[in-house]
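The structure is given below, and queries will be raised subsequently.
Missing here: one protein chain of the complex. Every other protein chain is in place.
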Amino acid sequence: MVYRDTFQVMTGGRGCYPVTDTVEQHVRQSRIQAGLCHLFLRHTSASLILCENADPDVRADLERFMSRLVPDGDPLFTHTLEGPDDMPAHVRNILTHADLTLPVTGGRCDLGTWQGVYLWEHRDRGQRRQVTVTVYGE
Amino acid sequence: MVYRDTFQVMTGGRGCYPVTDTVEQHVRQSRIQAGLCHLFLRHTSASLILCENADPDVRADLERFMSRLVPDGDPLFTHTLEGPDDMPAHVRNILTHADLTLPVTGGRCDLGTWQGVYLWEHRDRGQRRQVTVTVYGE
Partner (left out) sequence: MVYRDTFQVMTGGRGCYPVTDTVEQHVRQSRIQAGLCHLFLRHTSASLILCENADPDVRADLERFMSRLVPDGDPLFTHTLEGPDDMPAHVRNILTHADLTLPVTGGRCDLGTWQGVYLWEHRDRGQRRQVTVTVYGE
């Protein structure tokens, strides 16, 4: 059985946006009890990540680390059409992930206690981001 | 239903090689309408990535960024048997991905407008790279 849908996340610029609850809703709607849930981000300047879900400092530290590793406006970059955060956003996407696969058990996403799913926006300005959800199994 | 095949990419040294069309051919051959397409690179010194597909400068900038982040001939590395690009190639592979899963909708890979699939060669010399394709669904 294959369940397929898409959801949108309106981001307000750089940062991590929790999507675990939205993903869980889709898994419930799919009525699939045992299998996998695949998430696919249709963009090259944001990411889907599994991150520690208890202390917001973790996401803030993550943002600071990435900003230092891939600095905005780095003179190394020639692809600067959309501003100093354009190429860094692509690099951040490549260094992380655009797709995630999660186990589904008992009709729910079977994550570890401290794992949450986040959409990580890498552009300064808010964007409308689309995620394709596929749930498959029995 | 499970479709399985393998394709080869002859690379001409470092750089990104587009494989979206080859992947699409396999999805069509599979006759699967709705499901997922899994790509698996059988190597530890190259990557499979989803990257911006419009401006070649993005791939050039990506290459420059990686060359700075993981410099060839770095004295940190002891695994240098096959030359100064040997260990950096393994690190680049670990920092990116060897496998990708893409949604299949209406018998096609359902990527975002600006997403292309690339095989990123990390070795200086050209190599014969093998990718295992699995399409599954209905």
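Letters A and B mark the chains in the order given here, with residues in each chain numbered from 1 onward.
Methods note: a contact is a pair of C-beta atoms (placed from the backbone, for glycine too) under 8 Å apart; a residue touches a chain by one contact, two chains touch by 3 or more.
Owing to the predicted nature of the structure, the values given are computational and were not obtained by experimental measurement.
Screening A:6, A:80, A:115 or A:130 against the full complex identifies A:115 as the residue touching the chain left out. The hidden chain makes contact, of the residues B:32, B:58 or B:87, with B:87. Only one of the listed residues, A:27, A:41, A:62 or A:98, touches the absent chain: A:62. Residues 2, 4, 38, 40-45, 69-70, 76-79, 81, 87, 90-91, 93-95, 97-99, 101, 130, 132, 134, 136 are the ones on chain B that touch the missing chain.
One chain of the complex is left out; on chain A, the residues touching it are 34-36, 49-52, 55, 57-58, 60-62, 64-65, 68-69, 95-97, 100-103, 105, 110-115, 136-138.
Convention: only the chains that are shown with their structure count from here on.
Each chain gets a centre from the mean of its Cα atoms; for chain A and chain B, those two points are 20 Å apart.
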